[in-house]
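Of the protein chains in this complex, one is absent; all others appear in place.
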Amino acid sequence: MLPYVLKRVLSAVPVMIIVAVVIFALLRLTPGDPAAILAGNDATGEQLAQIRESLGLDEPILVQLATWCKNIISGDLGVSLLSGVPVTKMIADRVGPTLALAVGTISVTILVAIPMGIVAAGRLGGYLDRIVMALSVLGFSVPIFVTGYVLIYFFSLKLGWLPVQGYRPPSEGLFPFLQRLVLPVLALSGVYIALVARITRSSIIEVLGEDYIRTARAKGATGRRILLRHALRNAAVPIVTIIGIGIASLITGVVVTESVFNLPGLGRLVVEAVLARDYPVIQGLILLFSFTYILINLVVDILYTVFDPRIRY
Amino acid sequence: MIDDAGTYGSPVIRVRDLTVGLTHGDQKNVVENVSFEVGPGETLCVVGESGSGKSVTAFSIMGLLQKNALEPTSGEVFLGDENLLQARPERMRQLRSARMSMVFQEPMTALNPVEKVGKQIEEVLLLHSKMGAAARRQRTLEMLDTVHLPDPQRIYDSFPHQLSGGQRQRVVICIALILEPDLLIADEPTTALDVTTQQQILTLIREMQERQNTAVLFITHDMGVVADIADRVVVMRDGNVVEVADKETILRSPSHDYTRMLISSVPSLVPEPRQPLHTETVLSVAGLNKTFQKKRFLRSASEIQAVADLNLTLRQKEILGVVGQSGSGKSTVARCIVGLEEPTSGDITICGDRLQGARSAERRQMRRHIQMVFQDPYRSLNPRVKVGRSMVEGSTNFGTPHDAAMGRAEELMELVGLSTAALDRYPHQFSGGQRQRICIARALMLEPAVLVADEAVSALDVSVQEQVLELLDEIRERTGVGILFITHDLRVAARICDSIFVMNQGRIVEHGPAEHVLGRPEEEYTQKLFEAAPGRHWDFRNFCPV
Amino acid sequence: ETLRVVMQSGLRITDPIMTTAFITRDHGYMIYDTLLGVDSDFNVRPQMADWEVSEDEKTYTFTLRDGLAWHDGAPVTAEDCVASIKRWADIDSTAKPLMTMVDNIEVVDDKSFKVQLNTPTTLLLAGLSKMSSRAPFMMPKRIAETPASESIDEYVGSGPFVFVEEEFQPGIKVAYEKFEEYVPRDEPPSWTAGGKDVKVDRVEWLTMPDQMTAINALQSGEVDFIQQVPFDLLPLVENASDIDVNILDPLGAWTYFRMNWLHSPFDNKLVRQAAIAAVDQEDVMQALVGNPEYYRTCAAIMGCGNVNGDEYGKEWVVEGQIEKAKSLLEEAGYDDTPVVIMAPTDLAMVVPQPIVIGDALRKAGFNVQMKMMDWQTLAAQQGNQDAPSEGGWNIFSTYSILATSGDPFGNTPLSTDGRESWAGWPDVPEISELRLDYAKAASVEEQKEIAKRIQKIAIDEGVVGPLGQFRIPAAWSSEWSGFLESPITLFWNISKED
C-alpha cells in the first residue's frame, strides 16, 4: 500500500506541472492587465510600464514561469498583485468556509442520498422508487442560485430561523458556525444528492442481479439484509467513485453557493482573482485544486481497497 | 411411472405437474407438467439439453424464480407435507437453508466477493439459529473441516478470491449443508471445475449425503456424472419430462428415443485405433516458453511460467489433442501459436516459414495460414455484425473482393451444414451449436493449414457436441487441415484425436498416439486424470458397462 | 459599537495613490487625512492644514494644525506632507498640468511648507483638495517615498480610523477601529471638510458578491448599511419601516459612451454625431435605473447641476433621433463598417448601456457587433488602439462620479490629445488649449465661459456621448443616524440611536 501511495503521489507531479503550465499559458494569453487594474482609469502608458516592471510582469513569459516554479519549490506562492497579501495567507484565510461547505455537503449527501438510493432500489418500479427518483431528478434540474434564493426567502426572511449569510469559524462557537452552514449546504447538496442517489440505486440494482445475491436469498436472508449487507457493500465502488468525481467537480457549485450566501471561501477567491487577473493567486489556487483533486482520487482509490478486498495495489 | 421411493422412506420432496410460465408475453411455458419425487438419502439426477428447464424447476422449488419474469402457474411442490408454491415469503425464508438448500453452478460468482467466507457460512446460522457468536464460529470451523478444507482457520478468514474454484465450491456446499437440510439441490455444481476437482466435490456430496441422509436433486448434463452418482434419473427436454427411471434402466435400456440419442452421443473414453499419418508437417513448435510477469512497484516482479519448453509438431490432416488440468497452460500454447500472445522464447514454424524474426507484414501473411476456433460460441461472434460480414472479414482483409468472398462463404456454410440464408442473419438467431459451426466456417474461410480449437466443444451439450466433432472430423478429411485440439475432456479427446499431448504446469508430461496415451497411460499424472473422468466404467454408446 | 457596512465592491488594492478605484479612495478617507477639504458649496476648506497666499498669487504657504499624529504615534510633519504630495503628483492626472506650473515645494519648518508657482492657478488648491479619485492623502515620509509605481506595504495614516491589518481579507472584509488620538476640527462636517467626529468604535466593511444577499442581510438585521442599493432591488427596502433609504451622494454619477476616433467609422465626425443622435437617454436611464426619482437626462458633459454644466446640444443628445441619425449616416457615406461595442457582463452599473446603445444604433442603420466580456477585460481592452477587426473596439460605455467631472481636468473624457489621451483618443487641439486657459482663468465666470465653449466643441465633434445622470441611494437600518451627505461615503458622525 505505502509504495502505491508513494507512486501515486509521485505521478501527481506531472499532472500538476501540466496544469500549472496550461494555466500559466492561458492566463498570459488572455487580455487583461493587472497593472491597468492597479493603476486605474487614467494611467499613462509609461506609468503602466513602470507598474508592470515593479510587478515583474515585463519579463518574458518563460522567465516568469521559471521564476514562479523556482519559488514554488521553495514553498513560496508569491503575493497577490493587487493587495500584496501573500497567496498562502489568502488561501489559509479562506480555506475554512470552503472546507466546511464541502465537508458539510458531502456528509449530507452521503447521509441522505445513499438511503434514498437503497430505498428506491429495494422498491424497484414501485411508488417509493418513483417518488425518490423524481425528487432526486428535481435536485438535478434547478440551478443552485435559485435553490439558494428560495431557501433564504423561506428559512431566513419568512421564518427567521437561520441567518441570511456569512460565515463564523467554529472557533467562535459551534452553534453560530453550524447555523450559517445549514442553508448553503442544503443548496449545494441538492445536485449531489440527486447524483449519488441515482448512482446508488442503479449500482445496487446491478448488484442485485449477481449470483451471490441469489445465494443470499437461498440462505433465507430477508430483503433488507440482502440490500444492506450484501448489495450495498458490493455497490460501494461505483458510489465512492461518483462521490469522488462529485467532490472534484464541486468547485463551480461552490463558487455560486459562496456568492449567494456570502461565504468568504476559495470559490469566490478564484472568480475574484480571475476577474482581477491576479496571476499568483490564480496559480496558487489551481495548484491547490489539482493537488486536492489528486488527493481525492487517491483517497477514493484507497477506499476501493476498503470496500473491495479483491482490489489491492 | 416407477415409484421406488419406498426404499428411501416417504419422499422428502414431491413435485406434481409443475408448470412454469413467463409472466410477460404469451410464449409457451418454460416448464410443463413436471413431476418427480426424491426420498431421503436418494440422489435424483436431472439431465437434458441446455435450456430444457432444469434450472427453472430447481428455482421453482427453492422459490427463487426471477420475479417479474417467471412464475409457477400450476402444480404443486411438497416439501414434507408443506406445499411450497402456496407458502408465504416469510415461511419460504425460514425453509431455505434450514430444510432445503441449493448449490449453484458457478463457484466463482456464488459467493459475496467482499465478505470473508467464514462470515458467509455463519450467516446461515445467524439467520436460522439462536447460537451465540462463539458457537457459530465453532460450528463453521467444524463444517469447513468436514468438507476437507485444509487449515479451516485460514479459510475462515479468507475472501472468496483468495480461494481456488474447488475450494469455493466446497464453501458453497458448507453453506448449503451446515443446517443439515432434508433436501439439497445441486445445479451443475461441477461444470466449471476440472475433472480432478470435480471428482473430489462429487465424493464430498456423496459423503455428506450419507452422513445426513439428505435427499439430493442433482442437475447435470454430464452423463458420466450420472453414471457415477445417480440412483434415479429424470430426463428433460423442452420443459417436459421425457422419462423418469432408475439409473440402470436409463443407461441400459432407455425407453425414449431422445434419451437413447442423448446417451449414445456420449463419446467413449477408449479411442478407436487410427492409422498413423505421414503427411507433411504444417506446424512445428520448438522450445516454446511463456512467462507472465506481474509487475510490482519497488519489488521484484513475480513470474508465472505458463508454458515451459514445449515442443510439438502437427501434420496435415492430423488432429492433435492437448489435454490437461485447468491452468496447465493449454490456452496459452494456443494463443502463442495464433499470435494473440507473444512467446517469451521459442520457435514457431508455419508451413515451413519461421514466424520469429519475420517482419510484421510477413507475419500477417503467415498468420492467415493458422486460424482459431474459440471456446465460447456466444462470444466469439460480434453480436452486432451479420454472420455474412463476419465470415468475409478475414478474406477481405487479405484482399479478396467482397463478392468472391461471399461466394466462398456460401460454400462453407453448406459444408458446415447451414443454409446460405444464414449469412444474412445475426448471431443471436442461432443456437450455440450452430454458432460454433459458423465459427469453424469462418476459420476455414482463409483456407488455413492449421486450425487451433481451444475448448471448441466444451460449452455445448453432448448431442450438439457430437455434431460439431463429426463436422471437424469431416473437414480435416476434406480440406486436409491440421487441427490442434485443446480440451480438458478426455472423452472428447479420445473421440477425435490422432495423437494426444498431456500438459501439466506448462510442460508436456506425456505424448503419443491417442490409443497409447489414453489406453495405457504411463505417467502418474495422466493416470490420475484418467481416473478422475466420471463414468469411466460405463460404455454409453453400447448401453453397457465397460 | 460596530457599524457593519456592505460596500459596493471589495477592497483589494490598498494604495489609494496608486489606483483610482473608488473603494480604495473610500478606504483612503478612513485611515488617511487630506490637507484640504471641499465643502458642500464646492469651497476649498482647510482640513489638516490652513494656507496663505502671497500677493502675486504665486507662493502658497501651508501650515499644519496642532494635534495631528500618525497612527503609530509619531507627529505629522511638513516633511511627511511634502513627500506625500510628491508621490501623488508623480501619478495623478490633475497634478500633471499643475506640476508644469509649480517651481518647487519646500519644507519651511516642522509645521509648514511652501509651494512656489510660476503662474497663478486655481489648480493647486483644487488639486490638494481633490476628492476623487486620487485624493492626495498624507502619509509618513518613509511610506510616501515608495515609488508611485509600487504599492505601499504599510498602512499608517493620520485619519480618523485605524486600519486593522490582521483582519484584512482582500475582497471580503476590512475592519477599522476608531483612532482615539484623532482631533477633529471644530467646524461641522461638510463633505470632506469640517470635523471628522467618529462616534462608533469600529467599522466593518463587508463585500457581498450578490447584491440580493446584501439586501436580505439588511432586512434580517445582519448588516447596518448598504452603500449602494441596486435600483432593481430598491422596492424591497423602500417600504420597509425599519430601513431608511436615501441618497447620500447629492451629485451622483453620469454615464456616457466613448467612440474610437482612430478607426472607421468613428473617425468621421458625422458618424459620431449620428451615434450620439441615435441613442435615447430616457431609454438608457430606464434600463439602468428605472425609477425617475433617481435619474435625470442631461446633455452637459460637466454635469447638470454643476457650475460648468452647460446643456448645449440637448435636443439631439438627450432624445433619440433615429431619423436625424440616418440622414447623418447617409451624409457621411457610412459603408456598413461593423461597429464593435464592448459590453461588460458582470458590473451592474454598466451592463445596460451597451445594450440600449446597440439597439439604437441598429435602428439607425449601423451594423452592430456586440462583444461581451467581463469588466476587467473591458478595462484592459480600452487601451487597445488596434482596429476593431483586429481585436480593437468602436464603442464602450462607462460612468464617472459628478463630483470630479465638474471641471475639464477632472473630467476624464475631456482629454483630447489624440493617441496620448484617454481611451477613444479624440484629437481636438482646441479643447486641449481651452483646458489650459481654464486653469489660468481668473474668475469663476471666465471659467464658466470657457467650459461652455468646451461643451459645444465636444458635442459637435462627438468627443463623448452623454447618456444621463443618476444617483444611487444608500440604505441603512433606522437604528442608526448621522449619515453624512457627500459625494464620498464617509463614516464619521454616525451613531446608533437608543
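Letters A, B and C mark the chains in the order given here, with residues in each chain numbered from 1 onward.
The rule we apply is simple: contacts are C-beta pairs under 8 Å (C-beta built on N, C-alpha and C of every residue); 3 or more make two chains touch, one makes a residue touch a chain.
In this text, contacts and distances are computed from a predicted model.
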Omitted chain, identified by the protein name its UniProt record gives, among "Cytochrome o ubiquinol oxidase operon protein cyoD", "Phosphoribosylformylglycinamidine synthase subunit PurS", "Putative peptide ABC transporter permease protein" or "Acyl-CoA/acyl-ACP dehydrogenase": "Putative peptide ABC transporter permease protein"
In the full complex, displayed partners of the excluded chain: A, B, C
Sole contact to the chain not displayed, among C:P46, C:P230, C:G252 or C:G462: C:P230
Of B:P40, B:P254, B:G394 or B:P534, the residue in touch with the unshown chain: B:G394
Among A:V87, A:A187 or A:I282, residue touching the chain not depicted: A:I282
Among C:M99, C:V164 or C:A287, residue touching the chain not depicted: C:A287
Touch criterion as defined above, residue of B:L144, B:V333 or B:L446 at the omitted chain: B:L446
Touching residues on chain A - with respect to the absent chain: 11, 14-16, 18-19, 22-23, 26-27, 29-32, 124-125, 130, 133-134, 137-138, 140-146, 149, 153, 191, 198, 202, 205-206, 208-210, 213-214, 217, 245, 248-249, 251-253, 255-256, 259, 270-271, 274-275, 282, 286, 289-290, 293-294, 297
Residue numbers in chain B that touch the chain omitted from display: 24-25, 27, 66-67, 338-340, 364, 367-368, 370-372, 374-376, 379-385, 390, 393-394, 397-398, 426, 428-429, 439, 442, 446
Residue numbers in chain C that touch the chain omitted from display: 211-212, 230, 232-233, 235-236, 282-287, 290, 343, 345-346, 351-352, 355-356, 358-359, 370-374, 376-377
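What we mean here is this: only the chains that are shown with their structure count from here on.
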Intercentroid distance (Cα basis), chain B paired with chain A, Å: 50
Sites on chain A at which at least two other chains make contact: none
For the chain C and chain A complex, residues of the former touching the latter: 10, 12-14, 18-21, 91, 93, 133-134, 147-151, 153, 168-173, 206, 208-210, 212-213, 216-217, 219-220, 222, 346, 374-377, 379-381, 383-384, 391, 412, 415, 420, 422
Complex contact set, residues of chain A against chain C: 30-33, 36-45, 47, 50-51, 53-54, 80, 82-85, 90, 93-94, 145, 149, 152, 156-157, 160, 163-166, 258-262, 264, 268-269, 271-272, 275-278
Complex interface listing, chain B residues touching chain A: 62, 64, 92-98, 101-102, 104, 106, 109-115, 123-124, 127-128, 159, 161, 172, 175-176, 297-299
